[in-house]
Structure formats: structure tokens, C-alpha cells
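With one protein chain withheld, the remaining protein chains of the complex are depicted in position.
A and B are the chain letters, set down in written order, and residue numbers restart from 1 in every chain.
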Amino acid sequence: MTQARAAAAGRREARRIPWLQGIRRQTVVGWLFVLPALLFYAAFVLQPLALTVQYSLYRWDGFGPATWVGLANYASVLREPKLLETLFNAFRLVLFFSLIPVGLGLVTASVIHRVATGRLGAISRTVLFLPQVIPLVAAGIIWGRLLSLSGLINQGLAAIGLGDVARAWLGDFDTALPAVGIIGIWVLLGFCTVLLLTGMTKIDEALFESARIDGAGWSQEFRAITVPNLRHEIGVCITVTVIAALAAFDIVYVATGGGPGNATAVPGIQIYILAFLERQVGLASALAVVLVVLVLLVILPIQRLSREDVR
Amino acid sequence: MRVARSELLAGRALLAVLITITILPFLSIFTTALYPSGSVPVGLSWPAQPQWGNFVDAFKVANMSALLASSVFIVLAVVPISLVISTMAGFAIGLLRIPGARLLLLLFVFGLTLPFEGIVTPLYFLARQIGILNTRVAIVLPLIGLFMPFAVFWMRAHFVNMPSEISEAARVDGASAWDLFWRIHVPLARAPIASLGILMSVWAWNQFLLALVLVEDPTQRTMAGALGAFQGHYATDIPLLCAGTILILLPTLLIFVLFQRQVIAALLQGSVKG
Partner (left out) sequence: MVSIGFDRRTPPKWSGRLCALVVAAGLVAACAPPGAVSSPAGSQGAAATPAGSPSGTATAAGPSCGTDPVELNAYFETGFDLPFKLSEEFTKQFPNVTWKISQDQFTNLMSATPRLLAGDNPPDLIRLPSMVSLVKDNLLKNLDEYVTAFGWDKFPAAQLAQNRVATDGTRGSGSLYAAGLNYSLTGVFYNKQLAQQIGMTTPPATVEEFEGLLAKAKTAKLQPIMIWNATASGGGLAFPLQNLMAAYGPTQPINDWIFQKPGATIDTPTNLTAAQHLQQWIEAGYFPKDVNAIEYTDAQSRFGKGEGVFMFNGDWQNAGYDKDMSSNAGFFVFPPGQAGGSLAAMSAPLTYGIAAKAKNADCAAFFLNWVATNDKAREIDVAVGGSNPGGPPDLPVPQATAPITNETLAAGAEVAKDNGAMDFIANATGSIFAQGWTPELQKMVGDKQDAAGLLKAVQAEYEKELAQ
């Protein structure tokens, strides 16, 4: 608002309520609008977050008195192999939850954009998005059955002659985490595909036309036009999927419970176990804080990189 | 658009494969759900005698009418309140442009990156202290708070793009901020509000971690939260477990199929706008 307008608004307000200065009233009213949302957010998100930080500085079992231990819990998180392993597992999941859905999503979206703009494209979009709307625990249970020794996956492998490879994928140390990763791909591929597709529809058609007239094949078109123009959407895709990977809980809880051994122990599960089973609230909170910080550390650069400067 | 025939076929084949891989898991538990109770079916095969009654059994055995009621209650408690307060906040930040709007927005957006695990432990003790532990209120209140980041951001994105002429005209007519909000902008924002409402309903329905930690009694949880308990109770009975799983994922699936445009648009525009 320019000075003149502000002054005019103030005068108008002043005419209605002579004793109040217009600008101040509008500010108060505006903040009153924000207040309810802010209160809920502060009370149930920010306050607990601050409390988590506080708890992390103590050793507490949740019932008795708490003992101050300073940063000892953080030292444990970074030293104890079991806890450190959860962080590594989280990053391993990023490979499955993030890189593959983004990559495969790019390919799929560009395929839809290029060859299936009609019915098939619409059906693809809807179907691929389905796993996004069901509860994650349902996805975990469904795939728990599929990946079992007598499940569909092994049945399929036997059908194509690879019956020897069959095993209980979620019970095998080497394959448990990748198996959980597969579930993540199934859940997240649709999201990335649809998101990237929407982004593609925003790219100027003329670019594609001229490329085709020049005889560009799919992969050339993909590299030269599609990907560079989708920086923003790719960034969002990566951000959402990375958070899903680092904060994974529902799927792992239902599919493996963190086992076998600690093969699929991710930070989310470990925090739950530490806080509510082992009753080490301080250590759980320290791990939670480390998780939050890690998420921020990964997301911030991605955000900066994917910011479109020319918009 | 000239596209090579081979490309067309390859592309369509890829899509066909992906669609199949996406649907197959759903089909698998559907067929498994139709097997006689207590058996352990292998993979994908239609049973000799489909037991449609399994769905009824699963409904009764898991006490699903109570679960449905509980979930509906949670959704009805969370979504309208969230819609109202987030629209108000988005209005103030995006349209009224109150001083400090930038900092406020940042504060909310920070919450978008927050994993629930980062706050679930203190929420438990907080709920215990206030005395609401084990009640649905314990899920409702934090969920409203947790929805604020996306909801405020989403509504603000809408309001920011509203042409200022509308507000100007209203001001000239002497409208107060509340009039501006309620009489003019809310009706204009019906579409994003509806999309947001649908999205939050789906999220509330699917909420698991909060329900698991804050409420012990499965009949007071969300449907998804109860599914975790259901898995424990009926792990023996695979067909029944599958029937129950289908019943539980059906509502959000139906909502999506009915409102797919709004759901997808809401999710995607939230990421592209701003």
C-alpha cells in the first residue's frame, strides 16, 4: 500500500472509529485472524518440539524423576552402532523411496506426456496414484503377504523359472531393507509421476514441436527439454520422498517391526522402541532431534538447488 | 505429433506394466480375502468357493462399526476446525499482508519438514498431563496443529493470487476485515477449501502413529490405527485379515476415485504454487 492509500484508509477508518488509528486496528484484526491457527500449531507442534529438545538433555524413564545428562544422549546416538545404524538405514531407504520414484517417475511422466495423452494417460494417472490414498499400514500388510515365502512375488519368480531365488524377502537379512524399499516405490511412484506430468504440461509445447520436427527421439527430448524445465517439480518430488524415507514408520512397523535383527531398524521405529518399550525417553528424544536436523540438512540444499530463478 | 510407431508401442507397454504392478497387490489381497477363514492361500488365485461372508465376519470381528464411528468422529472434529482456522490464517498472511507475515509463513512452512516422530513422545506426556490420554481428543487436537503448516500454506497460496481490486472495491464500500473475509473471499475460495478438506479427511483417516501412541483402545483410534491392532489379533486368520484390510482402505479409495480431480489438484498445486 502506498503512503497515500494508507493515509486514505486510515482516514476512512478514523471516520468510523475516531479514537483508533486505522493502521493499528487492521494489524490487530489481521493478527486475530492468524491467532487460532498459530495457537494450535504452537501448542501441539512447536511446544512438543521444544520439549523433545528438552527431554533429550535428560535421562528419564517417563515415570520417575529425570536426571540431567547434558549432551550424553547425543554422544550415544553418534557412538552406539545400533543407533547409528538406524541413520544409515534411513539413508539407504532414500535410495528406494526417493531416487527410484523420481527417476522412474520422470520416465513414466514423459512417456504419458508423449504417447498417451488420451484415455490411457488418464487411467494411468488415476491407477498409479491409488497407493497414495490408502493407509500406509494397509500397504505394509498387503506387501507383507506378497513378499512372504508363499506370496505372489515368489509365485511369479517360480513362473519365470527363477524359483530358486525364492525366499521370505522380509525375513532375510540382506533383502529385508530393499524389500521395504520396494513397498516405498509402490507407494510413491504415482505421486512423482503425476506431479512431474503436471509440470510437463506447463512446458511450452512449441519446444517439443520444434524438437520433433528436428527428428529428436524420446531420449534426446527427455534430456534436452523435459528434465531441465522440471527443476522445480523434481525438487518437490525429491523433498517429499526424502522426508518419507527418513521419517518412515508405518510401513516398517507393520511389515517387519524393525527386524530381522536390526536390518530394517529406521530412526522412526527406534524412537518408538526407545521411548515406549525401553523407556529411555531422553535417548529417544535425542535421536528424534538428530532426525529432525538431518531432514532439514538434506532438504535445505535441495530447495535451494531446485529454485527456479527464471519464473 | 509425429511419434515413431515403435516408441508408441514401447511407451504403452511400459504403462501397461506399471499399471499391472500397481493393481496386482490390491487384487491379490482381494482374492485372498475370499478364501475360507483360517486357510493360508498362495499368491494370486481365485478360490473354489468364494467366501463373501468373510467381509461381514471381518466387519463384526474387528468391531468395525465402532471403528467407523471413531474415525468419522475424528475426521469431523479435525477437518472443519482446521479448514476455518487455516483459511483465516491464510487470509491474513496472504491477503491482508499483516506485518510479520513473512516470518509467520516461514514458521508454518518449517512444520512441513517435521517428521511426526520428532514430537510424538512429548505429545504422549502432554496428553497424560492434561488428562486426555486414551481419548479421541488426544488425536484430534495435535492433528489440527499438525495440519496447520500445509493448510495455512495452501490457503495463503490461494489468497495471494486474488486480484486486489476485489478487496479495494469492498473497502471503498466500508467493509470490515471480517466482512471482506466471510462475505467475499470465502465464497470465492470454495474450490481450494473443498480440495483441502478432502485431502485432510484422507490424511486424518490414514493417520497411524499418533493413534498408536496416544490411544490404547483400538476402538478409539482412527481406522488405520486400528488396523495395526487388527493385524495383531487376527494374524492367524489370513483371509479375515485381508478382508479387514480391504474394508479399511475402501473409504479413502472411494473418496479418491470420486474426487480424484480435486485430490490430485490439491496435492499438486500446493507444490507448484507459492
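We take it that a residue touches a chain if its C-beta (ideal position, glycine included) is under 8 Å from a C-beta of that chain, and two chains touch if they have at least 3 such contacts.
Please read these numbers as outputs of a predicted model, since none were measured by experiment.
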Residue touching the undisplayed chain, where the options are A:Leu146, A:Val266, A:Val281 or A:Val298: A:Val281
Across B:Tyr35, B:Phe150 or B:Phe256, the one contacting the chain not displayed is B:Phe150
Full-complex contact with the absent chain, from A:Phe44, A:Phe96, A:Trp143 or A:Phe191: A:Phe191
Need a quick check: the contact residues on chain A for the chain that isn't drawn. 46-47, 49-51, 53-55, 57-58, 60-66, 68, 132, 136, 148-149, 167-174, 191, 195, 232, 236, 239-240, 243-244, 247, 250, 256-262, 273, 276-281, 296, 300, 303-304, 307
Absent-chain interface as seen on chain B, which is shown: 38, 40, 102-103, 106-107, 109-110, 112, 116, 125, 128-129, 131, 133-134, 146, 150, 153, 203, 206, 216-218, 229, 232-233, 235-236, 267-268, 270-274
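What we mean here is this: only the chains that are shown with their structure count from here on.
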Where chain A and chain B are represented by their mean Cα positions, the distance between them in whole Å: 15
Under the definition above, what is the set of chain A residues touching chain B in their complex? 9, 12, 16, 26-27, 29-31, 33-34, 36-38, 40-49, 51-52, 55, 62, 107-108, 111-112, 114-116, 120, 123-131, 133-138, 141-143, 145-146, 150-152, 154-156, 186, 189-191, 194-195, 198-199, 202, 208-209, 212, 217-218, 232-233, 236, 240, 243, 246-247, 249-250, 253-254, 267-268, 271-272, 275-276, 281, 284-285, 288-289, 291-292, 295-296, 299
Of all residues in chain B, those that touch chain A in their complex: 1-4, 7-8, 11-12, 14-15, 18-19, 21-26, 28-29, 32, 40, 42-44, 84-86, 88-89, 91-93, 96, 98-100, 104, 107-108, 111, 113-126, 141-142, 144-146, 148-149, 151-152, 171, 174, 176-178, 181, 202, 205-206, 208-209, 212-213, 223-224, 227-228, 231, 238, 241-242, 245, 248-249, 252-253, 255-257, 260, 263-264, 267-268, 271-272
